[in-house]
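A single protein chain has been omitted; all remaining protein chains appear in their positions.
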Amino acid sequence: MAVTTTEPAAVAVEAAPPLRGRRLRLPRSPKVLIGLGLLIVFLILAVVGPLIAPYNPSADLAASGTPQAPSAAHWLGTTQTQQDVLSQLLAGGRSTIVVSFLAGVVATIIAVVVGVAAGYLGGLADDLLSMLANIFLVMPALLLLIVIFGFLPASSNDLLIGAIIALTGWAWGARVLRAQTLSLRNRDYVESARITGESTVRIIGWEIVPNLLPIIASSFLFTVLYGVGTYTAIAYLGLVNIDPHWSWGGMLFWAQSVNAQVNGYWWWYIPPGLAVALLGTALALLNFGIDEFINPRLRAAGLTRRRARQAGIPARFPLGVTPVVRLPAGSPAGRPPGNPPTARPPADLPAARPPAGAGQVDTR
Amino acid sequence: MTGQGAPGRPGPLIEVRGLRVDYGLGPDAVHAVIDADLTLLSGTVLGLAGESGSGKSTLAYAMTRLLRAPGIITGGQVLLHGGTGSPAEAGTINLLAADEGQLRELRWSHIAVVMQSAMHALNPVVTIGAQLTDVLAAHRVRMDKTERRERAAFLLEMVGISADNLRRYPHQLSGGMRQRVMIAMALALEPAVVIMDEPTTALDVVTQREILTELADLQRELSFAVLFITHDLSLLVELADSIAVMYAGRLLEQAAAADLYRAPRHPYTLGLLRSFPPLHGPSRPLTGIPGSPPDLRTPPPGCPFHPRCGFAMDICRTEMPPAFSTGAGGGRSATCWLQDRAHEVPAELAMAGPGSGPGAGPGPGGTRPAQAPLTDAVQPAGAAALPGPAAGLPEGGASLADPAAVPPGGGASLPDAASTTRATGPVS
Partner (left out) sequence: MLARKLPFYALTFVIAITIDFFIPRLMPGNALDAVLAKAGSQMGSPQALHALEKLYGIDNPAGLPTQYAQFWESLAHGNLGISTSSYPTPVTSVIATALPWTVALVGAATVISFVLGTGIGILVAWRRGTWLDSLLPVTTFFQAAPYFFLAFLAIELFAVKLGWFPYGLGQNQLDYQSGLAPGHIADLLDHAALPALTIVVASAAGWMVGMRNQMLTTMDEDYVLIAQAKGLPKQKVIWYAARNAILPSVSGFSLAIGFVVSGALLTEIVFSYPGIGFVLYQAVINHDAPLMQGIFLIITLAVLAANLIADFAYLILDPRTRQEA
């Protein structure tokens, strides 16, 4: 169902053994590495950004005028009040990242509490919590936020904004975690823990949550992504953080106000937009990596074909038809174990293949 | 649909020669099937037995090129022999050399598959009827919709299910019914071979018995060959005409079912037989096989079974034995150094089976061992027993040779098979 019954894929982790004690290896695909790299860059930016900005982002150098294209003095040009775009970009990074990560943390905590409780406790608690999650899920988030922030004074408290965004973004993660908890709950090791009398808290904390970690991580990244987009949207609409507390969305707000896109002030609106897009891409790529970790079927996709190509073997790999690859004789892969290369069956004994009637009669 | 062969004798339908299947490519490829030679005679039941991970399913699926990635066939031939009929059926085709189009044509019309879990093998969002008629639509273009529907209804009734189920979905049927649907589906095009991959493992014993009985009836009536894969050797002893035993990717022994049961030649087979109680006759101690199957990524040198074999010799540890022909009439082999005539064979592995004397019955697959003469003198070959676990067994090898242990009726016939009529077949 769109809202209640059928739960998101609790299939994937089923076959995997309990995570505790298994080495956690993230697949080293280029996607994951690029995502991780980008994310680290942004995190560093969040910390040092405002400190290394060449100008005060809010310093109006002129009351009005024309935005200047990038130059040696202003690497990313200026706004129409001659504020330095680069400085705004660097300053805005911190706010965006703080808000979105905070939203991610808060939302994930709520999702874990609600989802795992609903999945594990079952019964009435499950019904109520699921109902709660579904209600939040169905409410159009941005709309709600627009209305809320539309009525509130233009706030510049990052933490508050993050928390409010979190309130609209936890529901999907709760649903996914609930589905997974339900499937884990019936696993043998959980059953045995229950039978031996482990307390509920211990079971949840030690048996269930560790196995949910990949999904929690994925949910966290997803929510941060959501937070970035939502926060930028609200700032773009001028509802929060447009000045002097900078954010990338705020930059876009001001750019829009002078119709930057029509007038061609690309240096003003492309950098913040691109920054948001790249941050989002980094998070999404990391999520890919986690997806592949959770669901090995996604990982092995196409592996054999690629390796064959790399090995230079010209074999067709149509799906549904097992490929036949005649490996060159003498290659290590072509020689099955247990037989040194020169072994041959003794000459006087025929192999037991020929059709009926041939072959030796052996009555031993 | 029948293979060539002498009149009255079934000819080979599928011949597997030197098949090799790997998982993955390159130096860390896992050799799942190594040098497999197998012959399936038309109209007969060939049982493929082995532990989990022995490669039996891999072999079966590779034969029809259905093995999933990262499975790769790296050597050998799989010859499918046809009879008279449409051009596609004439002559012999090497399945490993066939292209997609040829395979698609042959699939299901010549070779069908029944899988272990019918719940997973049936598409949950498609009706039973549609899953029965889709093959008809694909392979029999001359049938119109009504004819297809009629045939589907007929197929269901053939396996003892009401035709009302045509419009139902898989989840609405019980486990046994679903398995029957799978069998009906497999027989839709009257294939020459049905490969059954542990078809009854997931069922309770009662249903298992019912389905196997029906299967035997159907097999006798429609004369299709069956490649029956299972880890349960006891099933095969009743159901199969011949049995091939697989271990760590290699076929270790092949023989007629009764021969295998009463006169095994390979220590592994012996161990397997001692892992379940005898079907009839006095009980014997269950000894099983110590140890566990090898990791196929790092198999032991020489014979893969030697670490667990009570009769292992020095040569077993360094060189893989070839398949030695044993038994009358060919078609029986054991891949064991004990059989190379340079060594003494221990008593347990040297017994005469029902088909081993001169003038004994035809080779495996000809007729069910039920028809083997009952008056064979069953005596040990007389060779001195080698030291080994044989010495430690209270009854030695005598239990298998005990005439009293020979069950009446030949031992391999299905109990009361004749009394289960299909017309009033179970409707579960």
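We just call them A and B in the order they show up, numbering each chain from 1.
Assume a residue touches a chain if its C-beta (ideal position, glycine included) is under 8 Å from a C-beta of that chain, and two chains touch if they have at least 3 such contacts.
It should be emphasised that the depicted structure is a prediction, and the values quoted were computed from it without experimental measurement.
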>> According to the contact rule at the top, which chains on display are touched by the left-out chain?
In response: A, B
> If the hidden chain were put back, which of B:A97, B:V126 or B:V206 would touch it?
Replying inline: B:V126
> Which is it among B:E51, B:D134, B:E157 or B:D340 that touches the chain not included here?
Replying inline: B:D134
> Of the residues listed, A:L36, A:A69, A:L121 or A:L142, which one is in contact with the missing chain?
Replying inline: A:L142
>> Under the stated touch rule, tell me which residues of chain B contact the chain that is not displayed.
In response: 64, 66, 68, 103-109, 112-113, 115, 117, 120-126, 134-135, 138-139, 169, 171-172
>> Just checking the interface: what residues of chain A touch the absent partner chain?
In response: 1-9, 11-12, 31, 34, 131, 134-135, 137-144, 146-148, 150-153, 172, 225, 229-230, 232-233, 236-239, 252, 256, 261-262, 264, 266, 269-270, 273-274, 276-281, 283-285, 288, 291, 295, 297-298, 301-306, 317, 319-321
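The definition used in the following text is that only the chains that are shown with their structure count from here on.
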> Across the complex, what residues on chain A touch chain B?
Replying inline: 300, 303-305, 307-308, 311, 313, 315, 317-318, 320-327, 332-334, 336-340, 343, 345-346, 349-364
> Okay, in this complex, where on chain B does chain A touch?
Replying inline: 9, 11-12, 17, 20, 22, 24-27, 29, 31, 34-35, 37, 39, 61-62, 65-75, 96-97, 100, 103, 254, 299-304, 319-320, 322-333, 339-341, 345, 350, 352, 356-358, 362-363, 381
